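Got a structure here, written out as structure tokens. Questions coming.
Left out: one protein chain. Kept in place: all the others.
In order of appearance the chains are A, B and C, and numbering begins at 1 in each one.
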Amino acid sequence: MSLATDGAATAGDDLSAAVVGASGFAGGELLRLLDRHPSFVVDRATSREYAGRSVGAVHPNLRGAELRFTDPDDLGPVDVLFAATPHGVAMEHVGAWTDLADLVVDLSADFRLNDPAAYDEWYDGHDAPTYLDEAVYALPELHRDEIAASNPDVLATGGCNATATVLGLYPLVEAGIVDDDTETVVDVKVGSSEGGAGGGVAASHPERSGVVRPYAPTGHRHEAEIEQELGVPVSFTAHAVDMVRGASATCHLSLDEPVRTADCWTAFRDAYDDEPFVRTVAGGSGAYRYPEPKAVAGTNYADVGFEVGHDRMVVFSAIDNLTKGTAGQAVHAANVALGFEETAGLEFQGLHPVGSP
Amino acid sequence: MSLATDGAATAGDDLSAAVVGASGFAGGELLRLLDRHPSFVVDRATSREYAGRSVGAVHPNLRGAELRFTDPDDLGPVDVLFAATPHGVAMEHVGAWTDLADLVVDLSADFRLNDPAAYDEWYDGHDAPTYLDEAVYALPELHRDEIAASNPDVLATGGCNATATVLGLYPLVEAGIVDDDTETVVDVKVGSSEGGAGGGVAASHPERSGVVRPYAPTGHRHEAEIEQELGVPVSFTAHAVDMVRGASATCHLSLDEPVRTADCWTAFRDAYDDEPFVRTVAGGSGAYRYPEPKAVAGTNYADVGFEVGHDRMVVFSAIDNLTKGTAGQAVHAANVALGFEETAGLEFQGLHPVGSP
Amino acid sequence: MSLATDGAATAGDDLSAAVVGASGFAGGELLRLLDRHPSFVVDRATSREYAGRSVGAVHPNLRGAELRFTDPDDLGPVDVLFAATPHGVAMEHVGAWTDLADLVVDLSADFRLNDPAAYDEWYDGHDAPTYLDEAVYALPELHRDEIAASNPDVLATGGCNATATVLGLYPLVEAGIVDDDTETVVDVKVGSSEGGAGGGVAASHPERSGVVRPYAPTGHRHEAEIEQELGVPVSFTAHAVDMVRGASATCHLSLDEPVRTADCWTAFRDAYDDEPFVRTVAGGSGAYRYPEPKAVAGTNYADVGFEVGHDRMVVFSAIDNLTKGTAGQAVHAANVALGFEETAGLEFQGLHPVGSP
Partner (left out) sequence: MSLATDGAATAGDDLSAAVVGASGFAGGELLRLLDRHPSFVVDRATSREYAGRSVGAVHPNLRGAELRFTDPDDLGPVDVLFAATPHGVAMEHVGAWTDLADLVVDLSADFRLNDPAAYDEWYDGHDAPTYLDEAVYALPELHRDEIAASNPDVLATGGCNATATVLGLYPLVEAGIVDDDTETVVDVKVGSSEGGAGGGVAASHPERSGVVRPYAPTGHRHEAEIEQELGVPVSFTAHAVDMVRGASATCHLSLDEPVRTADCWTAFRDAYDDEPFVRTVAGGSGAYRYPEPKAVAGTNYADVGFEVGHDRMVVFSAIDNLTKGTAGQAVHAANVALGFEETAGLEFQGLHPVGSP
């Protein structure tokens, strides 16, 4: 078990890791993944609310781990600092964190966008704009070389909805099948863990069960990220559905000219044949013919697929929002940055059958 | 529609009704039922938090109703006052309410137990013990005559878990098959609406979905009610399961001497053949062989059934906790007290198929 | 209870009704609705498989009803014949049925399309094309006068996905906001009851729970219906999600020129202000800001709403696929055709809270 007693020295060549914001869902997912990682030892997991409690008291899957939450003010030097704090926190602390750690991997939205003006438009502005330029968007499928080569101070994982969408469309953009003129509608379905731990009336079980609930029908913040990463415009709408984990993007493309299915297959193969965490799934028989979030729950896989119609095309992309969409992406990016095996800590292959993960 | 504009005069022979605590789940269920009741017009629905808002803003099934919430301090005279307030509120206000209304139907636990000492043991004591004696436990299957004959000031509906359990065991107690010496274990499974509107972490969708979660393994307050109503001891344990509505009681009876299935059928027939809201369901073919909460969701039915083994017997009882277990029981009791058709306002027969209601 | 013993004479002015295909989900829903209808008595409910069994043996919400299934070969004269048979059956029997009944209401796809050629393209051709011309598409919001005036022999209810979509877009088409040139993407989410009773591996609980499962990504048959009814092209994709009842259509419109929110409100008001079963829901506070299928489960309501963005617009429409999408629409149309109160038998206002209906 790599969740060490607080302050324990790390053994041999292991790197020490801290998880800031460790009582939330993304923080707990980081603990889960790092716990099985061969090269990290987590010796700090911070939570102001639960300081002193064992991590298993909040995350029942970590029952038996010796690690306890500590106060975020008690952070010390560490090899890698993973931050899973609410939006706005990382931009406040990034200076201190980069002093403490060789590598900061931030899971919030604070360093995803390159342009400070975008934070004025989509968020409440930015407190540390100088870091935006050097921070790298931590999706290895698009930015492997940047992540690996520069050993940047700050890696910023993509948003979960954006990650699903970007991975679905990226091969077609690269192949020129989707471009600036394509009408692209993205209809996303997400689980309740995206709303974070805590609750509130709308997130309560009686009100949230069984929903197909639209939110942010237009103007979702992830549009900015998708357009930054792909360079093409999209119309994005999200719906909450009855699952806890998972984000599923359906991308509806209006094609100016017919496209051949074979060319799409080529595009997806070119993009992903060497990727350890992207699988192209389209058609076939059986119950699971297209990407589905429950087939990737708990894993770092993105399943992508498509169907070509007469003058349109539909692309499907399914991820676990907490893994590939957040914490798994962070660990993957750290693996790339630090030269570890890319799949280290991310070997879980998912469950079958599984209910509503 | 019987949800009148606030303050509207009632037509003809209709009785006016007020619902106190109308923004909660039980209060909303009262509004739903009274809305279709042929003899009531609801002209007050109180909610301190939502005063001024339309009832449909909180209860989406009442969209389009003109009724708006009013402040509970603005209550006026009314024929029947239904109270769906948290435990402890009714005992504080019962004097004022009985001044305002001819009949008070309380859905909380405040007047269920006859003995003030029981409130000291199971709750935080009682502020208005003089009302305990005259209040009638509002389960018509057990107390129809008391409810009807005396036209009491205060009717107190049973707790939902207690109601399910009592209706399952009552015929066997009446027939002498279950008595003081029978070891009776009651294992109840309930939906999330039992926890009330609002939330909190444990009630949030990510934490509450898919659970089989024990709570109050021993010493549940409903034990007191069950033993008061049946006169036999029970061991009661509750589990939260993944549904919103529903309470299902499995009663395991250890029999001192073998019992014949035919005698059990006779006991159930004697108890319930004339009851409009109790159906005996046992065996047969198909998917639904025993009582199940989803088969009674939204209805005022209690489905009861049993299977006899060698030296034991298992009794099943399923209700909708918000309807038969709370608001439907209240309307049923009011119908009995006021001489209305017993099924008035309670005609909904449920849905098939239905998911997790 | 209007589910008569088989063959019982109908009382007074009641009309007799037969439900053909009564053991399926749509047939059961018809029985549920007709059971509470003030002017119908169901005296035939056919099922080859369950002939002789009580209807409650298959539909647990009808426990206690005396009606038993009879063999479909034993049909006799009846005032109204509702057919809930698989696609292809009605076109074979429509001649016999119109001989037996004054009015035939068919819930299958057999008479929805006006053009025989469309059946060649989208289905397996048509056996009784002469009926296509006289059959009326039974959505009262679009065809009330046709349904009422002519007292046609055959009414054909719309498909559930088509119904949701058509009701969402109809006001905008009428107002000229959506036309032939609008790029319209329809992304539908539906419950498992749409697949009908029976099963199969993909419909089994372990495989079907928790899914966001694409099917028929392009070329869904309901496209033909939508385009027939609205006269505008749509790109339609369906997803199975984890609910049993419900169809939710999200219509993404790419606008050539900006549209004002106020004009959209006017369009929806013009279309639906006098409609008893359509409610416009858009924005506001609380958990339920847009149409959601769980808010209309079991009811005949269609909730519709929209949000206007910069150069796009998103329209939401939610129905219960078995009620407004099938059997409720059939009863509504029959009410219109026969001059009954339009809401007769369709008064159920839904539940709150409710899980995954």
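Keep in mind that, in the parts below, a contact is a pair of C-beta atoms (placed from the backbone, for glycine too) under 8 Å apart; a residue touches a chain by one contact, two chains touch by 3 or more.
The shown structure was predicted, so the numbers you read here are calculated from the model rather than taken from an experiment.
Looking at the whole complex, which of B:31, B:57, B:80 or B:243 touches the chain that is not displayed?
Counting the whole complex, the residue in contact with the absent chain is B:243.
Out of B:140, B:293, B:328 or B:345, which touches the unshown chain?
B:293
Which is it among B:217, B:258 or B:339 that touches the chain not included here?
B:217
If the hidden chain were put back, which residues of chain B would touch it?
Against the missing chain, chain B presents residues 183, 185, 187, 189, 201-202, 206-215, 217-219, 235, 237, 239, 241-243, 246, 248, 250, 252, 254, 286-294, 307-310, 312-314, 316, 318, 353-357.
For review purposes, identify every residue of chain C that touches the missing chain, sorted by number.
25, 191-193, 195, 197-201, 203-206, 208-210, 242, 244, 355-356
Footprint of the hidden chain on chain A, which residues?
25, 28, 32, 35-36, 57-64, 191-193, 197, 242-245, 279, 281, 284-286, 288, 292, 295, 297-299, 303, 347-357
To be clear about the criterion, only the chains that are shown with their structure count from here on.
Specify the chain with the shortest distance from its C-alpha centroid to the centroid of every protein C-alpha atom present.
Nearest to the common C-alpha centre lies chain C.
What's the distance between the Cα centroids of chain A and chain B, rounded to whole Å?
45
Rounded to a whole Å, what is the gap between the Cα centroids of chain B and chain C?
Measuring from centre to centre gives 34 Å for this pair.
CA centre of chain A versus CA centre of chain C: separation in Å?
40
Multi-chain contacts in chain A: which residues touch at least two other chains?
201, 206, 208-210, 242, 355-356
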